[in-house]
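Here the complex is missing one protein chain, while the rest keep their positions.
What follows is chain A.
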Amino acid sequence: MAAAASSSDWPGRYHHIDQILDKPGPRTDPGFLAGDGVKDFLRGQAKILVIGAGGLGCEILANLALTGFKDIHVIDMDTIDISNLNRQFLFRQKDVGKPKATVAAEFIMKRVPGVTVTPYFGKIQDKDEEYYMQFNLVICGLDSVEARRWINATLVNMVDPEVPESLKPLIDGGTEGFKGQARVILPGITSCYECSLDMLNKQTQFPICTIANTPRLPEHCIEWASVLEWPRVFADKKLDNDDPDDIDWLYKTALNRAREFKIEGVTWSLTQGVVKNIIPAIASTNAIIAAACCNEAFKIATSSAAFLNNYFMLIGTDGVYSYTFEHEKRQECPVCGGEALDLAISPELTLEQLIETLTERQDIQIKKPSLSTPTKQLYLQAPPQLEQATRPNLEKKVSELVPPSGEVTVTASTLPFSLSLRIAYTS
């Protein structure tokens, strides 16, 4: 592998990086293998996944390739829009309309010899755990909370305490205008993305009554058109943010509204910006955050220095301010908090008996538990209608309801959040 990796290397190619990798420093991990060992790993074995090939993703891909990662995979579900070209520097005018992942991969491979970038044009949800298991590291440059929550939960669920390789460090970068953050998540060990969900800045939302009655801003008029008028006029048609005709309708409707209230400033691009919640992306913020993420990826992959613990934030709105702190794990986090319990039961045990077993266990102290599997409710204590609908399950055998090694989620007011059971059947 080492030979293959070095075939495309020329003397001095990694001169600067080798300064770090050839000898230990005061901050290096005791496990650091200075010299060829670590270089082989970085350049010949490490496999890294980049999620998102947009503003952050382009920077991340370039940084990783130039740092010496040679086996890079990239996922993105988007195609290139002309408005991306000012900062997503792996794309050119001729690429507009093509998948970001594919074009970015080709560009990097052409520009940085010896690097393989494997693109996937699609959603992260298309891939299963087996796919994510092949990587050593995952870096995210995403703009969606939903996608981050998904990948975070997937990586946390993948951790098997008995298999160290099942723990995939997740490096998450994010930017919003002049602000940004980079964080390192060691699934199950450090606080996860879900732990910090309530820290998120919400997008600015205007009270619906202001929109309806006392608009003062062009944004109020646009929200009026999209939140109130669209559903009234097109009762059964869902607004498609990506359809220029839909945006056009909103723009015209908002413009009329603005005229009526003598408000100026409704434009087509503001309309699009408001409904798609577009925050102006700043190339330099992306560059800083991507650099921070890739720096962490390099340190984790090589153990050449202590890595970020665990949250770095950047505020560039007034001067340049940054702060690093340890975000703490939340006990009641629905993804990484709560307890998991392996439970071996007889295939003859009924659901009611299982619930009794749970309530009798001293170690979990549970009262009135509600149980479900990922696909159905087994037994819910309330509301009355759902209790009634699930009551017939109580008499059934658990083995009829839950497949072997199936997951059962238990919630109860006495639990901080939830308890996850993995059911095995004794034969």
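In this text, a contact is a pair of C-beta atoms (placed from the backbone, for glycine too) under 8 Å apart; a residue touches a chain by one contact, two chains touch by 3 or more; residues count from 1.
Following the convention adopted for this analysis, contacts and distances are computed from a predicted model.
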Problem - Hidden subunit of the complex - UniProt protein name among "NEDD8-conjugating enzyme UBC12", "GDP-L-galactose phosphorylase", "pyruvate dehydrogenase (acetyl-transferring)" or "Mitochondrial distribution and morphology protein 35" - result: "NEDD8-conjugating enzyme UBC12"
Handout entry: Per the touch definition above, residue among A:L66, A:M109, A:L197 or A:L217 touching the missing chain
Key = A:L197
Practice task
Would you indicate which residue among A:A153, A:I189 or A:L217 is in contact with the undisplayed chain?
Solution key: A:A153
Completion exercise
Interface residues of chain A toward the undisplayed chain are 128-130, 145-146, 149, 153-154, 157-158, 160, 194, 197-198, 200, 202, 205-209, 212-213, 227-228, 231-232, 334-335, 370, 372-377, 380-383, 385-386, 389-390, 403-407, 409, 411-413, 417-418, 420, 422, 424
